[in-house]
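Removed: one protein chain of the complex. Kept in place: all other protein chains.
The letters A, B and C name the chains in turn, as written, and every chain counts its residues from 1.
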Amino acid sequence: MPEASRQPRSRYPFFAPITTRWMDNDAYGHVNNVTYYSYFDTAVNLYLVREGGLDIQHSGTIGVVVESGCRYHEGIAYPEPIEAGVRVGELRNRAVRYEVGIFREGGAESVADGYFVHVFVDRATRKAVPIPDRVRAALEKLK
Amino acid sequence: MPEASRQPRSRYPFFAPITTRWMDNDAYGHVNNVTYYSYFDTAVNLYLVREGGLDIQHSGTIGVVVESGCRYHEGIAYPEPIEAGVRVGELRNRAVRYEVGIFREGGAESVADGYFVHVFVDRATRKAVPIPDRVRAALEKLK
Amino acid sequence: MPEASRQPRSRYPFFAPITTRWMDNDAYGHVNNVTYYSYFDTAVNLYLVREGGLDIQHSGTIGVVVESGCRYHEGIAYPEPIEAGVRVGELRNRAVRYEVGIFREGGAESVADGYFVHVFVDRATRKAVPIPDRVRAALEKLK
Partner (left out) sequence: MPEASRQPRSRYPFFAPITTRWMDNDAYGHVNNVTYYSYFDTAVNLYLVREGGLDIQHSGTIGVVVESGCRYHEGIAYPEPIEAGVRVGELRNRAVRYEVGIFREGGAESVADGYFVHVFVDRATRKAVPIPDRVRAALEKLK
């Protein structure tokens, strides 16, 4: 389950700045609930590319999402810039659970909290495999 | 929490056919985990418009999403067409929990199962209000 | 340039049915101008997969878009279903220009008209190559 209440910034060791987009706002004028999940994906994979050596086009081991969730505490809207904080909630042999908090730029507490679980698989066979050492080392830093 | 295992079609009283899109496939060649949530939104609001009298631009009471989640059992990919089955899991005074199963066209069991919770609010003030009678009547049919 | 005026259905030999989505509507309540291009991509690649033998994950030759454009004659909005009509405007050795008309379901005249140009390239080197015979044969049928 995602966090039930707003989280402080201090809980997240890594932050990705994200610019919102015109299309993020839906017919009700706020960022659509779906779009938050694209913020989660964007922040986590940025970390995996920068710190874990992920090559999106060529890495032999990739993470596939098997579960995700989000709780929305307060609305946000384009054009305000946001930040996504990332921590690792659980690190297993073949899987990791990322917990992501969405913050207004410089905000003290999250406006939404979500998570997703990556199972690592062989790119070609899509069979589960152990998390590669370099990725694991990077993920350890987010615990 | 979303359903932990594949669900049979019989559990869903309403189905929305959905055509997948080129952009649904991500860099790993399957429908991105984020996109499933747009299928959920699309199927539920189709029902609300058709059966609950929702006027997206003008209704005084609208549903805002406060929580969502999904479990992904099996990958799908554009260009295969899909179907989203919708049922109501819990119906309260001011909120409803929708449970949505994603099926390959004609598939017997879901490839992903998700849910989201709508709290109904006044469009202008965004304060929670009781579910309008016509919407409630429509939602009752999905229990 | 895209067509300056509404086009009749008879100009398009291939039609792809497309279901609109909640997120297609932007803050102004109609399908966002950007989204039409995703309809173009979706319709053309559906044809390439079905008739031209395109394997999105493995084909050695892929089409990359070098130019695109659209004129919007009339607004549309989710949840109305639409159709995208496709014809080939120009077929060269290494490139093709697709012309796509967006229609309301069963509509006599287009609500938007666009085009895009695919240059075919080697998947690995991204160097331009001749259009594969099977793809060319399929494209000839759309002229």
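Keep in mind that, in the parts below, a residue touches a chain if its C-beta (ideal position, glycine included) is under 8 Å from a C-beta of that chain, and two chains touch if they have at least 3 such contacts.
Fair warning: this is a prediction, and the values are worked out from it, not measured in the lab.
Which of B:N32, B:N45 or B:S68 touches the hidden chain is settled by the complete complex: it is B:N32. For the options C:V66, C:A108 or C:A137, the residue in contact with the chain missing from this view is C:V66.
By the touch rule set out above, chain A reaches the unshown chain at residues 16-23, 25, 29, 38-39, 41-42, 45-46, 49-50, 56-57, 77-79.
With the whole complex as reference, residues 22-23, 25-27, 29, 32, 34-35 of chain B touch the missing chain. For chain C, the residues touching the absent chain in the complete assembly are 1-2, 27-28, 30, 32-35, 37-38, 41, 56-57, 62, 64-72, 75, 116, 123, 126.
FYI, only the chains that are shown with their structure count from here on.
Taking the mean of the C-alpha atoms as each chain's centre, chain B and chain C sit 28 Å apart.
Chain A and chain C have centres, each the mean of its CA atoms, that are 33 Å apart. A separation of 22 Å divides the Cα centre of chain A from that of chain B. For chain A, residues touching at least two other chains, in rising order: 27, 32, 34-35.
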